[in-house]
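Removed: one protein chain of the complex. Kept in place: all other protein chains.
Right, chain A next:
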Amino acid sequence: MPASLPRILMALALLWPLASQAGDANDFVAANPAKQAKLLESWAAQPDPARQPLLDALQQGRVAADSSKTAFIEEAGNFSAAEGEAEPASPPKKLRLNNRLRGLLQTAQASHQLLASEASVRLAAAQQLQKSAKPAQLELLNARVASEQDAAVRDALALALANLQLVDPDPAVRLQAVRLLGETGEPLARTRLEALLDGDSETDAGVRTAAETSLAQVKRRLLVGELLGQAFSGLSLGSILLLAALGLAITFGLLGVINMAHGEMLMLGAYTTYMVQLGFQRLAPEYLALYPLAALPVAFFVTAAIGMALERTVIRHLYGRPLETLLATWGISLILIQLVRVIFGAQNVEVANPEWLSGGLQVLPNLVLPYSRIIIIGFALFVVALTWLLLNKTRLGLNVRAVTQNRNMAACCGVPTGRVDMLAFGLGSGIAGLGGVALSQIGNVGPDLGQSYIIDSFLVVVLGGVGQLAGSVLAAFGLGIANKLLEPQIGAVLGKILILALIILFIQKRPQGLFALKGRVID
């Protein structure tokens, strides 16, 4: 008997659509949230293509109601009646949905999109239903599985259906559903299957054993996703550390300047990004999405210029006096922070991700790789390659290496050491500026931005071995991955402490870092 009720409803639905749909929008607007939830559930069970515009408008928050509870749909600032002809009795007020309704709306949308003509839309809808289908949609899904032409969509639908069939009274149907669920990597499938292992809720022994096999398969797939996810976040953190530290690898690593103002170069790079974004908003809003690209050269030159100015005015006079350099650059960093605070205010500024840096790539059901992070990893490698080329394949690079290895000898050979110092410092600062552009896309942009990266930067350079680019690269990715491996086990706070302790031990054993310069190097 229980199955007959949905059938009757289904039959009614077939007869009803034309009559009921006339009032859908107005019904919805007039209802209270509990009734709205019921409406959405019933729509999800009986999709009707005529309702699609209403659902789209609801999802985009364009549905409004006037004082007489008549529904209006906003289109570019104008309100037109959702049904029939009507003028708003009062200025329409936009309908606000809460989370529960928004969730039900998604499900209802998905049901309706099953009727769409494009297979890709149907596939997305079926995947959504795998997560959120309700028992009331059983009939609908059964019907769609039977009539679906596209194989991929049919498989996705069958999975969505299987979730509902786990409570089917017929053990054979349940067995079929359990086997099917073993094919997915969906995290929810695991919980659903685990519920079946219990003898009280699942009476059929065959289904229980099948559930066990399926569960093992699902778990294996989930584990793969998890491990890949951890590896990716390690790489991502490593690439961020690398971008933060690479400039320091030149100013501290090659020139030997203990540059406490390095973090502020990152910060200035991020603020330059903000300024470029503002400029685009004011002058060329149509190209706004491209502002991070435009910010790269601007940030490089701005920070490089500031770095060179600092080198000429302050740091040049302190070569060979590390303690004074440390104090002077620390003072400079405080001055720069305060300066930014005076100009931009103490509050963080908003640097919005453009469209192409938002969202992520769904690789596995439990693994999403955010675009911003993928691009930052690529960018970090690009900057490393550029720096390596510059240091090893250009005359400037040759001079820089010569000066770092033996200043007097280089000077005797006619290398203008003062100029080389200035350019190398500018290069380091400019690279830090590039790092700042990348950091602005994933974190806060505020006057204190640099402070949170300066310690990590020094860690990377010291661990990697002073004077070695390769060391910094290895150290950055090593630290990133170690951090991300430890974090899930012992938490972020302890993880950070443990990493620091390990680095201290490592430096005790090997003060020169991972890579050491060989040969006659003047300290």
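For this structure, a couple of remarks:
We take it that contacts are C-beta pairs under 8 Å (C-beta built on N, C-alpha and C of every residue); 3 or more make two chains touch, one makes a residue touch a chain; residues count from 1.
Assume contacts and distances are computed from a predicted model.
Here one chain is missing from view; checked against "Type cbb3 cytochrome oxidase biogenesis protein CcoI", "MFS transporter", "NADH-quinone oxidoreductase subunit N" or "Urea transport system substrate-binding protein", UniProt names that protein "Urea transport system substrate-binding protein".
Within the set A:N78, A:S117 or A:Q347, the residue that contacts the chain not displayed is A:Q347.
Of the listed residues A:K69, A:R100 or A:K393, the one in contact with the hidden chain in the full complex is A:R100. When the missing chain is restored to the complex, the residue among A:Q165, A:T272, A:S372 or A:S457 that touches it is A:S372. Against the chain not displayed here, chain A makes contact via residues 33, 61, 96, 98-100, 102-103, 106, 131, 187-188, 190-191, 226, 229-230, 233, 236-237, 240, 341-350, 352-353, 358-360, 362, 366, 368, 370-373, 442-444, 446, 448, 452, 484, 487-488, 491-493, 496.
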